[in-house]
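Of the protein chains in this complex, all but one are displayed in their positions.
And then chain A:
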Amino acid sequence: AVFAGDYGLGRPALPEEIAAWDVKVMPDGRGLPEGSGDVWTGDEVFAEKCAVCHGDFAEGVGNWPKLAGGWGTLDHEDPLKTVGSYWPYLSTVWDYVNRSMPFGDAQTLSADEVYAITAYILYSNNLVEDDFTLSHENFTEVEMPNADGFIVDDRAETEYPKWTGEPCMENCKDEVKITMRARVLDVTPDEEKAEAA
(Lines give C-alpha, C1' and ligand atoms only; values in the text may rest on other atoms or scores of the structure.)
Protein backbone atom coordinates (compact mmCIF):
# COMPACT_ATOMS: atom_id res chain seq x y z
CA ALA A 1 0.00 0.00 0.00
CA VAL A 2 1.01 3.60 -0.62
CA PHE A 3 0.04 4.26 2.95
CA ALA A 4 -2.10 2.56 5.53
CA GLY A 5 -3.99 3.83 8.54
CA ASP A 6 -4.10 2.20 11.91
CA TYR A 7 -7.21 3.45 13.67
CA GLY A 8 -8.73 -0.02 13.34
CA LEU A 9 -12.10 1.45 12.42
CA GLY A 10 -14.59 -0.13 10.03
CA ARG A 11 -14.71 -3.80 9.09
CA PRO A 12 -13.86 -5.71 5.90
CA ALA A 13 -16.50 -5.50 3.17
CA LEU A 14 -17.94 -8.86 2.11
CA PRO A 15 -17.91 -9.90 -1.57
CA GLU A 16 -21.73 -9.92 -1.68
CA GLU A 17 -21.81 -6.35 -0.36
CA ILE A 18 -19.29 -5.12 -2.90
CA ALA A 19 -21.19 -6.87 -5.69
CA ALA A 20 -24.45 -5.21 -4.60
CA TRP A 21 -23.09 -1.67 -4.60
CA ASP A 22 -20.21 -1.69 -7.06
CA VAL A 23 -22.12 -1.86 -10.34
CA LYS A 24 -20.13 0.73 -12.28
CA VAL A 25 -19.09 0.03 -15.85
CA MET A 26 -15.86 1.47 -17.28
CA PRO A 27 -15.37 2.67 -20.89
CA ASP A 28 -13.33 -0.47 -21.63
CA GLY A 29 -16.27 -2.65 -20.60
CA ARG A 30 -14.98 -3.66 -17.18
CA GLY A 31 -17.90 -4.20 -14.84
CA LEU A 32 -20.39 -5.43 -17.45
CA PRO A 33 -22.35 -8.47 -16.32
CA GLU A 34 -23.02 -11.39 -18.67
CA GLY A 35 -26.13 -10.96 -20.76
CA SER A 36 -27.60 -9.69 -24.01
CA GLY A 37 -30.58 -7.97 -25.58
CA ASP A 38 -31.72 -7.15 -29.12
CA VAL A 39 -33.28 -4.06 -30.67
CA TRP A 40 -36.83 -5.46 -30.88
CA THR A 41 -36.85 -6.59 -27.26
CA GLY A 42 -35.47 -3.16 -26.41
CA ASP A 43 -38.30 -1.53 -28.36
CA GLU A 44 -40.85 -3.40 -26.23
CA VAL A 45 -39.14 -2.66 -22.90
CA PHE A 46 -38.65 0.97 -23.93
CA ALA A 47 -42.33 1.33 -24.86
CA GLU A 48 -43.34 -0.05 -21.47
CA LYS A 49 -40.85 1.66 -19.17
CA CYS A 50 -39.25 4.63 -20.92
CA ALA A 51 -41.39 6.05 -23.74
CA VAL A 52 -43.79 7.98 -21.48
CA CYS A 53 -40.98 10.50 -20.87
CA HIS A 54 -38.46 9.81 -23.63
CA GLY A 55 -40.88 9.17 -26.52
CA ASP A 56 -41.54 6.05 -28.63
CA PHE A 57 -38.43 6.74 -30.69
CA ALA A 58 -36.25 8.13 -27.84
CA GLU A 59 -36.94 11.57 -29.27
CA GLY A 60 -38.15 12.99 -25.93
CA VAL A 61 -41.58 14.16 -24.74
CA GLY A 62 -42.03 17.80 -23.74
CA ASN A 63 -39.15 18.99 -21.59
CA TRP A 64 -37.84 15.45 -20.88
CA PRO A 65 -34.44 14.49 -22.27
CA LYS A 66 -34.08 13.51 -25.90
CA LEU A 67 -31.94 10.38 -26.19
CA ALA A 68 -31.69 10.34 -30.00
CA GLY A 69 -31.08 12.85 -32.78
CA GLY A 70 -29.03 16.02 -32.97
CA TRP A 71 -26.27 14.46 -35.07
CA GLY A 72 -23.82 17.07 -36.33
CA THR A 73 -25.31 19.93 -34.31
CA LEU A 74 -22.58 20.38 -31.69
CA ASP A 75 -21.09 23.42 -33.42
CA HIS A 76 -24.50 24.93 -34.10
CA GLU A 77 -26.10 27.83 -32.29
CA ASP A 78 -28.36 25.52 -30.30
CA PRO A 79 -26.74 22.05 -30.21
CA LEU A 80 -28.88 19.01 -29.48
CA LYS A 81 -26.85 16.74 -27.23
CA THR A 82 -28.07 13.14 -27.15
CA VAL A 83 -26.53 9.69 -26.69
CA GLY A 84 -25.98 9.57 -30.46
CA SER A 85 -24.75 13.10 -31.01
CA TYR A 86 -22.75 13.67 -27.84
CA TRP A 87 -22.05 10.80 -25.45
CA PRO A 88 -18.50 9.47 -25.86
CA TYR A 89 -18.88 5.99 -24.32
CA LEU A 90 -21.55 3.31 -24.53
CA SER A 91 -20.50 2.13 -21.05
CA THR A 92 -22.05 5.29 -19.61
CA VAL A 93 -25.42 4.48 -21.20
CA TRP A 94 -25.46 0.98 -19.75
CA ASP A 95 -24.24 2.14 -16.33
CA TYR A 96 -26.62 5.08 -16.02
CA VAL A 97 -29.72 3.21 -17.25
CA ASN A 98 -28.88 0.27 -15.01
CA ARG A 99 -28.40 2.22 -11.81
CA SER A 100 -30.63 5.29 -12.17
CA MET A 101 -33.46 4.63 -14.64
CA PRO A 102 -36.44 4.54 -14.96
CA PHE A 103 -36.71 7.90 -13.17
CA GLY A 104 -38.61 7.21 -9.94
CA ASP A 105 -38.18 3.43 -10.17
CA ALA A 106 -34.44 2.97 -10.48
CA GLN A 107 -32.53 -0.32 -10.12
CA THR A 108 -35.47 -2.44 -11.25
CA LEU A 109 -34.14 -3.51 -14.67
CA SER A 110 -32.49 -6.88 -15.31
CA ALA A 111 -29.12 -6.99 -17.03
CA ASP A 112 -30.75 -8.36 -20.21
CA GLU A 113 -33.29 -5.51 -20.17
CA VAL A 114 -30.50 -2.95 -19.88
CA TYR A 115 -28.68 -4.56 -22.85
CA ALA A 116 -31.93 -4.48 -24.83
CA ILE A 117 -32.70 -0.84 -23.98
CA THR A 118 -29.13 0.14 -24.85
CA ALA A 119 -29.46 -1.68 -28.19
CA TYR A 120 -32.72 0.17 -28.87
CA ILE A 121 -31.15 3.57 -28.06
CA LEU A 122 -28.32 2.74 -30.50
CA TYR A 123 -30.92 1.83 -33.14
CA SER A 124 -32.86 5.05 -32.49
CA ASN A 125 -29.65 6.91 -33.23
CA ASN A 126 -29.10 5.02 -36.52
CA LEU A 127 -25.95 3.44 -35.12
CA VAL A 128 -27.00 -0.22 -35.57
CA GLU A 129 -29.43 -2.18 -37.76
CA ASP A 130 -32.77 -3.40 -36.45
CA ASP A 131 -31.51 -6.99 -36.13
CA PHE A 132 -28.65 -6.00 -33.82
CA THR A 133 -28.08 -7.85 -30.54
CA LEU A 134 -25.90 -6.23 -27.88
CA SER A 135 -24.08 -8.42 -25.37
CA HIS A 136 -21.19 -8.28 -22.94
CA GLU A 137 -19.08 -9.91 -25.68
CA ASN A 138 -19.57 -7.38 -28.50
CA PHE A 139 -20.18 -4.33 -26.28
CA THR A 140 -16.81 -2.63 -26.78
CA GLU A 141 -16.99 -3.02 -30.58
CA VAL A 142 -19.66 -0.30 -30.78
CA GLU A 143 -18.15 3.04 -31.80
CA MET A 144 -19.79 6.21 -30.54
CA PRO A 145 -19.78 9.09 -33.05
CA ASN A 146 -18.53 11.72 -30.58
CA ALA A 147 -15.92 9.51 -28.87
CA ASP A 148 -13.17 11.92 -29.93
CA GLY A 149 -15.18 15.05 -29.19
CA PHE A 150 -13.72 15.77 -25.76
CA ILE A 151 -10.56 17.47 -24.57
CA VAL A 152 -9.24 17.60 -21.02
CA ASP A 153 -9.73 21.00 -19.32
CA ASP A 154 -7.30 23.37 -21.04
CA ARG A 155 -8.10 26.61 -19.20
CA ALA A 156 -4.55 26.75 -17.83
CA GLU A 157 -3.30 27.23 -21.41
CA THR A 158 -6.20 28.98 -23.17
CA GLU A 159 -7.54 31.29 -20.46
CA TYR A 160 -5.40 31.87 -17.39
CA PRO A 161 -2.50 33.61 -19.15
CA LYS A 162 -4.95 36.00 -20.88
CA TRP A 163 -6.68 37.04 -17.70
CA THR A 164 -3.81 37.30 -15.23
CA GLY A 165 -2.07 40.51 -14.23
CA GLU A 166 -2.82 44.07 -13.21
CA PRO A 167 -6.19 45.12 -14.71
CA CYS A 168 -7.20 48.49 -16.15
CA MET A 169 -8.46 50.97 -13.52
CA GLU A 170 -9.10 54.21 -15.44
CA ASN A 171 -10.22 55.19 -18.95
CA CYS A 172 -10.80 51.51 -19.69
CA LYS A 173 -13.32 52.20 -22.46
CA ASP A 174 -14.65 55.23 -24.31
CA GLU A 175 -18.29 54.30 -24.33
CA VAL A 176 -20.62 51.94 -22.50
CA LYS A 177 -23.98 50.95 -23.95
CA ILE A 178 -26.67 48.65 -22.57
CA THR A 179 -26.97 45.83 -25.10
CA MET A 180 -29.38 43.48 -23.35
CA ARG A 181 -31.98 43.73 -20.57
CA ALA A 182 -33.49 40.96 -18.43
CA ARG A 183 -36.71 42.99 -18.02
CA VAL A 184 -37.35 42.76 -21.74
CA LEU A 185 -37.19 38.97 -21.64
CA ASP A 186 -39.36 38.87 -18.48
CA VAL A 187 -38.84 35.22 -17.48
CA THR A 188 -38.02 35.78 -13.78
CA PRO A 189 -40.59 34.32 -11.39
CA ASP A 190 -42.36 37.06 -9.47
CA GLU A 191 -41.62 36.85 -5.78
CA GLU A 192 -45.23 36.40 -4.59
CA LYS A 193 -45.59 33.35 -6.77
CA ALA A 194 -42.19 31.95 -5.83
CA GLU A 195 -42.99 32.23 -2.14
CA ALA A 196 -46.23 30.37 -2.58
CA ALA A 197 -44.46 27.54 -4.38
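Methods note: a contact is a pair of C-beta atoms (placed from the backbone, for glycine too) under 8 Å apart; a residue touches a chain by one contact, two chains touch by 3 or more; residues count from 1.
Here is the rule we go by: contacts and distances are computed from a predicted model.
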**Fill in**
Answering from "Chaperone protein HtpG", "Sulfur dehydrogenase subunit SoxC", "Thioredoxin" or "Multisubunit sodium/proton antiporter, MrpE subunit": the UniProt protein name of the missing subunit is "Sulfur dehydrogenase subunit SoxC"
**Request:** May I ask which residue of A:Y89, A:Y115 or A:F139 touches the chain that does not appear here?
**Result:** A:Y89
**Fill in**
For chain A, residues touching the missing partner are 1-5, 7, 9-13, 17-18, 21-22, 24-28, 62-65, 74-75, 77-79, 81, 83, 86-89, 91-92, 95-96, 99-100, 103-104, 106-107, 149-155, 158-160, 162-165, 167-173, 175-183, 185, 187-189, 191, 194-195, 197
